[in-house]
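One protein chain omitted, others in place.
Each chain gets a letter, A, B and C, in the order it is written, and its residues are counted from 1.
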């Protein structure tokens, strides 16, 4: 459960990146797109984020029964918070910064 | 330098995801797109991947002078290889699997 | 809000607004949707009568889309309260039209508006309805998102156990292929 805020922070970070890139693309694409095409482009952006984050997200979830697994989950969490600088995103996350 | 194969493996994994999602989107978008629009969609897909991976990639690079930084880089590497299952992608990477 | 109820509401509304002696096929101007509208459901129902035959989209459908669009714009401007009004309108119209796809959009918009105004319980309720509609129409695009956002809400309320349950559902779905 310690990893819950990290999951949220990682989701927020990824969504911010996705939304910014999507907006940029939409402004470049202009009005020439149908609603359906625009939807397909948005699905593309979400698909990439989801597929890319599936591994890290899975690594943040494990039931807290096996003590070894818990340790690994926590070290995954710390690594992700360092790498994605999530401590700036979420105040409840207490990550070591570089 | 131990992290070099990991960087390559992570790049490969991300590019495979990106290319697959891009192809899927193109088939949904149909022929109604101009070359320029298609380019914008491709740039979108690359932009998301690059921005999302910038953190993890940076975490894999550090000059090997500060012993503490080296240790952290190595633990970042192990976490990334676990999370993205990179040991399957690249044989030269020696990662602990779940 | 069962689907049958929504459908009958639509039927009743149309019946009330449609007196049998009104065959005037006057060329009603394409509605330049008003940005503010006091009583959306009733006025929309009246418009329906006239535009049904001429327009490809009924006035209700146009107003519903317009309300969704305005809501999204307001969400982008982080104006949760104003966005909520638009999405409420879209929700009523979509129910009157028995248009589940639009209703799902309205519910998503309401959830986002509630999050912006820190009404997390209410946001979760709207997202539960989103998932329900997905099952009803057999089309699950955005369900991973919905689970993730519900978990985010539980996280914001400090209910980490519940959040973990919903993050697991989210993670389970995020790697699946969407519709091709």
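Rule of thumb we're sticking to: a contact is a pair of C-beta atoms (placed from the backbone, for glycine too) under 8 Å apart; a residue touches a chain by one contact, two chains touch by 3 or more.
Here the structure is a predicted model, which means the values were calculated and not measured.
Checked against the full complex, the one of B:17, B:33 or B:57 touching the unshown chain is B:57.
Although one chain is not displayed, subunit B still touches it through residues 1, 4-5, 7-8, 11-12, 43, 46-47, 50-51, 53-54, 57-58, 61.
Everything that follows uses one rule, which is that only the chains that are shown with their structure count from here on.
Put simply, the C-alpha centre of subunit A and that of subunit C have 27 angstrom between them.
Remark: subunit B and subunit C have CA centroids separated by 37 Å (rounded to whole angstrom). For this pair, subunit A with subunit B, the centres built from the Cα atoms lie 14 Å apart. Residue positions of subunit B touching 2 or more other chains, listed in rising order: 24, 28.
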